[in-house]
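Handing you a structure now.
Of the protein chains in this complex, all but one are displayed in their positions.
Right, chain A next:
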Amino acid sequence: MTTKKEARARRAMLGAGGYHGTGILLAVFFLAPFAITILSSFRHGTEARLPPIPPWPTTGFSLDAYRNLDSFGAGVWQHTLNSAAVAVGTALLTVVVSLLAGYGFSRYRFVFKNALFVLIIATLMIPFQSILTPLFIILAKLGLNNSLIGLTLVYVTLQLPFSVFMMRNAFDAVPKEIEEAARIDGARDLGLLVRVLLPLVLPGIVTVAIFAFLNSWNEFLAALVLLSDNSKFTLPILISAVRAGRLGAIDWGAVQAGVTVMSVPCLFVFLLLQRYYMRGLMAGAVK
């Protein structure tokens, strides 16, 4: 009797051990590349050429890699600022535009309403990679080629199908009675939207903003095509130029520093707002 119980307990423990052993191995596989890169980026310049074994700085903490990175393009601050401006601008503008559109689609009736909604969603079917060539020409015609504003507008457009869908759902979930009560209290139109409804759809706004921020911070191909001026480059374009090398030599330390600068904000935003991110992912998956 006792032996049977013991055997079962041992098997359960082995099972738990196996489970957590596998879990830890998986976590290491998915996280180690980040950890190694971030630690390696703080090694001395002389160490940057060597394999990261051990990955942490052995001859003292140093910012050499970041200083080297700063010598590329217009300096790493400028390019981080470019990326941040585009990402924050995209997030803000996407929130405003999709908030208005979501409200309009949810609360008003007008001709072609459903057709227009489907039109916005249907742009998901068409990959933006296939319209880059004309986009390049159209932006040039508008005087927005090689400009961070033009790039931001393109990113906002790419975010719209998902964002308008999210915001319409968010408004659909708000009971009409709240609006009617606010109307009786004298709130109208934009005032009603901003003062009464905005707090109620805030989770949706956060989700929309996270996705807009991350996607535009990380985007590569459109930025590569639409920006031609060195000083306008966003971080991914700058770091890929660093990786391409100067005079046939590649400064891997600067690449590690660049990857760190690009990844850490994403990881940080995700860990901080994970709940909202996952909500967006589920909404997208269900759709």
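In this section, a contact is a pair of C-beta atoms (placed from the backbone, for glycine too) under 8 Å apart; a residue touches a chain by one contact, two chains touch by 3 or more; residues count from 1.
Everything below uses one rule, namely that contacts and distances are computed from a predicted model.
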The complex's invisible chain, by UniProt name, from "ATP synthase subunit c", "Holin-like protein", "Sulfate transport system ATP-binding protein" or "Sugar ABC transporter permease": "Sugar ABC transporter permease"
Contact residue for the chain not shown (choose from A:Ala27, A:Ala181 or A:Leu202): A:Ala27
Selected from A:Thr58, A:Thr133 or A:Ser231 as touching the chain missing from the view: A:Thr133
Absent chain, residues of chain A that touch it: 19-20, 22-23, 26-27, 29-31, 33-34, 36-37, 48-53, 55, 96-98, 100-101, 103-105, 107-111, 113, 116, 119-120, 123, 125-138, 153-154, 156-157, 160, 164, 189, 214, 217-221, 224-225, 236, 239-240, 243-244, 250, 252, 255-256, 258-259, 262-263, 266-267, 269-271, 274, 277-278, 281-282, 285-286
